[in-house]
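A protein chain is absent from this complex, but the other protein chains hold their places.
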Amino acid sequence: VVIAGPPGTLSAPVTEEGGILLERLAKHLQDIRGQADENDRDGVFPAGIFDRFRADGVMGATVPKELGGLGVARLSDVAIGLLTLAAADASTALALHVQLSRGLTLSYEWRHGAPRERAVAERLLRMMATGEAAVCGAVKDHRSVITTLKRDGAGNWLLSGRKTLVSMAPIATHFIVHAQVQDEGRQPRLAAPLLRRDAPGLTVMESWDGFGMRASGTVDVVFDDCPVTDADARIRAAVGARDDSVLAGQTVSSATMLGIYIGIAQAARDATVAAVAGRTGTQPAAVRTLITEMDVSLYAIRSVAGTALANADDLAEDLSGDMGERGRRMMQPFQYAKLLVNRLAPTVVDQCLTLTGGAGYSAGHLLSRLYRDVRAGGFMQPYGYIDGVDFLSAQALGLEQDNDYMSVRAARVTSNQSAADLSDHNGGAAR
Amino acid sequence: VVIAGPPGTLSAPVTEEGGILLERLAKHLQDIRGQADENDRDGVFPAGIFDRFRADGVMGATVPKELGGLGVARLSDVAIGLLTLAAADASTALALHVQLSRGLTLSYEWRHGAPRERAVAERLLRMMATGEAAVCGAVKDHRSVITTLKRDGAGNWLLSGRKTLVSMAPIATHFIVHAQVQDEGRQPRLAAPLLRRDAPGLTVMESWDGFGMRASGTVDVVFDDCPVTDADARIRAAVGARDDSVLAGQTVSSATMLGIYIGIAQAARDATVAAVAGRTGTQPAAVRTLITEMDVSLYAIRSVAGTALANADDLAEDLSGDMGERGRRMMQPFQYAKLLVNRLAPTVVDQCLTLTGGAGYSAGHLLSRLYRDVRAGGFMQPYGYIDGVDFLSAQALGLEQDNDYMSVRAARVTSNQSAADLSDHNGGAAR
Amino acid sequence: VVIAGPPGTLSAPVTEEGGILLERLAKHLQDIRGQADENDRDGVFPAGIFDRFRADGVMGATVPKELGGLGVARLSDVAIGLLTLAAADASTALALHVQLSRGLTLSYEWRHGAPRERAVAERLLRMMATGEAAVCGAVKDHRSVITTLKRDGAGNWLLSGRKTLVSMAPIATHFIVHAQVQDEGRQPRLAAPLLRRDAPGLTVMESWDGFGMRASGTVDVVFDDCPVTDADARIRAAVGARDDSVLAGQTVSSATMLGIYIGIAQAARDATVAAVAGRTGTQPAAVRTLITEMDVSLYAIRSVAGTALANADDLAEDLSGDMGERGRRMMQPFQYAKLLVNRLAPTVVDQCLTLTGGAGYSAGHLLSRLYRDVRAGGFMQPYGYIDGVDFLSAQALGLEQDNDYMSVRAARVTSNQSAADLSDHNGGAAR
Partner (left out) sequence: VVIAGPPGTLSAPVTEEGGILLERLAKHLQDIRGQADENDRDGVFPAGIFDRFRADGVMGATVPKELGGLGVARLSDVAIGLLTLAAADASTALALHVQLSRGLTLSYEWRHGAPRERAVAERLLRMMATGEAAVCGAVKDHRSVITTLKRDGAGNWLLSGRKTLVSMAPIATHFIVHAQVQDEGRQPRLAAPLLRRDAPGLTVMESWDGFGMRASGTVDVVFDDCPVTDADARIRAAVGARDDSVLAGQTVSSATMLGIYIGIAQAARDATVAAVAGRTGTQPAAVRTLITEMDVSLYAIRSVAGTALANADDLAEDLSGDMGERGRRMMQPFQYAKLLVNRLAPTVVDQCLTLTGGAGYSAGHLLSRLYRDVRAGGFMQPYGYIDGVDFLSAQALGLEQDNDYMSVRAARVTSNQSAADLSDHNGGAAR
């Protein structure tokens, strides 16, 4: 089932639950792979596959056992599952990531949150475990609007705005929407209100025409004075709070996506090397050099991601120290790994194209899909390359800055600045 | 009209004729740019644009003035034209390259060939000048067959086989087809027979579904015992002849394509930097670093290609020395430049995506097309990276090998070897 | 004491014994750092430091506790020690590596060898534990000669030849010398005879004038009919045996050296970032970008080396399966890591120079030493880049070849081929 690899390289799950997730996924890999090209071409979300995931408990894989889930709690195990899945179809993996990362962050809220937060989390988690709930995150505002939560005057709230790049939306039952709270005379705050799909005023738009990840069910969602109860409003910190403790949740939300881009590169490599190995005659010099370079890169990104995820797993369980420090210590290695994966995974697929020759330069060739899909990694939250350089160099040089990309983005928009918008693909569920 | 650039970097034509070609192209750039995205999406060849090229004499740009053409004879001037065109639409440039490079190689045959060769060349060139003839090269065999020329028993020949990746085919009036001559008991020879599109047994197939360059009119062509006169059979050297003099013609055929990939990268850079420069606030560190790296890369590929093309232009006119040496001295700098362009032009477009952010990762965004188109460069004849390493390292180390990729490919096929098939896109007209 | 780093990145020892080794080293780091520049300039071996290592049990760190040593048995723990030491002085670390890796390989022989092999190993290990023995490996032949073991006609052997690049030699009490056995009419075999420094005919030459690692006590050793008892002759496999089981010992011998090159890069980075962070004014864009790139590279090599060493540690204890397969599975990740470390560690030091400016381009500047020392990594056994590409690409493509670099080198010499001689610095003790 698992893509083979040496120990410590995201090749074998570290928990029994991780192994069970892999088994559940394994049953469907052949079918997933079989429909990947067609779904990619047509931009069609593989809803049938997700029906089967639901039936198999995969949609509740990261829900605690106590609440009926499979109880996969280690980021590295989730990443191995996504890696394996992405090697069959990255779009499917990206969409499943939305649900699995949400399970992880809600589990944290259920265990450590305030009572009201815990109640919301438990309700959702139980529904995710049964497959009743598929919960999308809606992070990035459409360029036209700032999604805003305002008081309805009766103790509850109204949400208006438009979100873009919301993955897994075709089957979503709930949306957690990142919004700004504009209270008169106060500093804007961040909020993450929960809405049901059938909320009044909520419209799921047509599918996005992406360059890659075209079967990930990525769309825009419009909110027009959607009512939100105060319990579901989930108000967070003020914009500009510079609270690095949020980096922990953002790491948990997004770090397992590293597995997806590694899985794409591994699939490209395996198909290519198999084809090249079958050629007769002496292998040309550049073939041997390129294959070596590819294998070094793959071992590197698997090891680095494995190490960063193990680090996050260790720290995720440790609430004993300074929470800001914990956040930075989770995010920093994740970002090291992300920069490397974002650089080397596309390079590997590119080298596969070189090794394959002109036959790979066809819309129907496997590498054509992988080449487009793998490029998505650079746009995943929390940081793309540009924001990643700002974050990591500030850490190294001891510079003060707001590291919460949700807050920074909100501040940018408020001050009417145009921005690079690098980390703007909602593949995951920002906590 | 011209994409601006410092001197010596393919920015200003060196001859008056090159300037006239640019002017003729300039009239159509806006329309070409305007339809590029749609043609790319639908895989439609811009036949209307080529009607206008025909009317303007562009289809005869490289035909000598004596034969009615514009008389553009310098490779660097042709490359500047293609660069400018590719910045508007690379597919259009790739298709036009087929005609322009054919004009250059036929001009050489007309000036220096044997009488029968001269006659064929003159006939074609005169028709190209008036726009009556659009001449495709058909270089790469379909995987299923070796395209073969055999005697018809009556002093003439019959051609059978199938060619793939033939660009500009939708409007082709003639095909020059690279074939093997199988004469009983003799070493196979290469030939480049000329066929009219309406030749009995010739079928132009449906359009290819490419990863990029989708509007270049690239298709398969099938030959089923097509009759070829002895004069049009154009028999060449034996397979395995190791005659490096052919490298001259192969350089002339393909080197101007460098302009296409530079033009793509330049277009990506210019659009991206304009957008980035319009952002308010302090430019992030990585933005400034990436823009610098991009501009260094662009200056590098423009200078290197300019230098390699000027070298080829100088040698093209010099028939005084050893013709094998001349071939190598033309091909070697071209290959240095090709490796660099094939590496850095895609890197520039990739960096543009990073600078643009998630908005660029959409099928409808300009960068999405450029990212796919620019990747074609690595597959262009005569050598991709793998064969390029073999050629260039053999030159440096003084190793003996057959440098004629047509011959090598024929030998590979004959010996039933599977091959990397790296340089297999018929963007140009192998002489 | 330890160079700080996130978990899983060679930052904290995994065993208590590893921690003790670190503590013992820590006492001397300041003095080691204090004399590093002077020793480097003059090419002087820090014999006094090794006296203190001897007194502290460091020279027996990898000797089993049962034989009086510290009992450090995990490669990763040894690498952490060497990393920490190399950050103070890489030459000292390289010399100590000779002794520590010998301890590891002799421990294996003591546990798993044939009786006679075990006896030799035990005798040496006990002497290493007390500091009585310092055991050099002499791997690489001087270009002028093949070091050869021949029968003396009385049941014992005579060794003649010359070895080069033997590190730690100034204080060596014993040499294990890689030699060929030339028995009449038989395929040459490999041997690793043990000689005492005072053996008749053995001469330790003047110190080598290296580009870097100048205080590592690296010299030539000449053997002129030195007598070797049959027990100490340690005859091994035939040249060309293609026995991949030897890759296990070669991994154990050399993999911990990765720590040395990481330590150099880390020291360069830490000194540079501290200096840069102290500058006033806004940090220039390229400074922030370069620092990010450096930190990504450092995290990468620390993680990748940590993963490869953990893999080797796991397999080192597992003798249950196919021993050739075990050898390959130890060597392959080691080589992935080695290629990456050999590439990125020098890059980091180079970027430090760029960040420091012209002040670093002075013979007396710390970076000048680190820049030279770090370049040694590419020459360390078993494979440099060229042989590494051959090995790793053969593994990927399923090509048959002899992976034992000792055997390959012997065969090259026998067949009178000149060779790239890439992996020819005896930093460690080839098993």
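Each chain gets a letter, A, B and C, in the order it is written, and its residues are counted from 1.
Here is the rule we use: a residue touches a chain if its C-beta (ideal position, glycine included) is under 8 Å from a C-beta of that chain, and two chains touch if they have at least 3 such contacts.
Predicted, not measured: the structure shown is a model, and the values here were computed from it.
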Chains in view touching the one left out: A, B, C
Touch with the omitted chain, as defined above, among B:A337, B:C352, B:A376 or B:M406: B:A337
Residue touching the undisplayed chain, where the options are B:Q99, B:Q266 or B:T289: B:T289
Hidden-chain contact residue, picked from the options B:E66, B:D224 or B:D314: B:D314
Residue ranges of chain A at the interface with the undisplayed chain: 283-289, 292
For chain B, residues in touch with the removed chain: 6-9, 273, 276-277, 283, 287-289, 291-292, 295-296, 299-300, 303-304, 306-308, 310-311, 314, 329, 332-333, 336-337, 339-340, 388-390, 392-394, 396-399
Chain C residues that touch the omitted chain in the full complex: 140, 143, 165, 208-212, 214, 276, 278-281, 284-287, 289-290, 346, 350, 353-355, 357-365, 368, 371, 375-376, 378-379, 384-390, 393, 412, 416-425
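As a convention for this text, only the chains that are shown with their structure count from here on.
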Centre-of-Cα separation between chain C and chain B, whole angstrom: 52
Separation of chain A from chain B, taking each centre as the mean of its C-alpha atoms, in whole Å: 42
Residue numbers of chain A (touch at least two other chains): 276, 287, 289, 388-390, 393
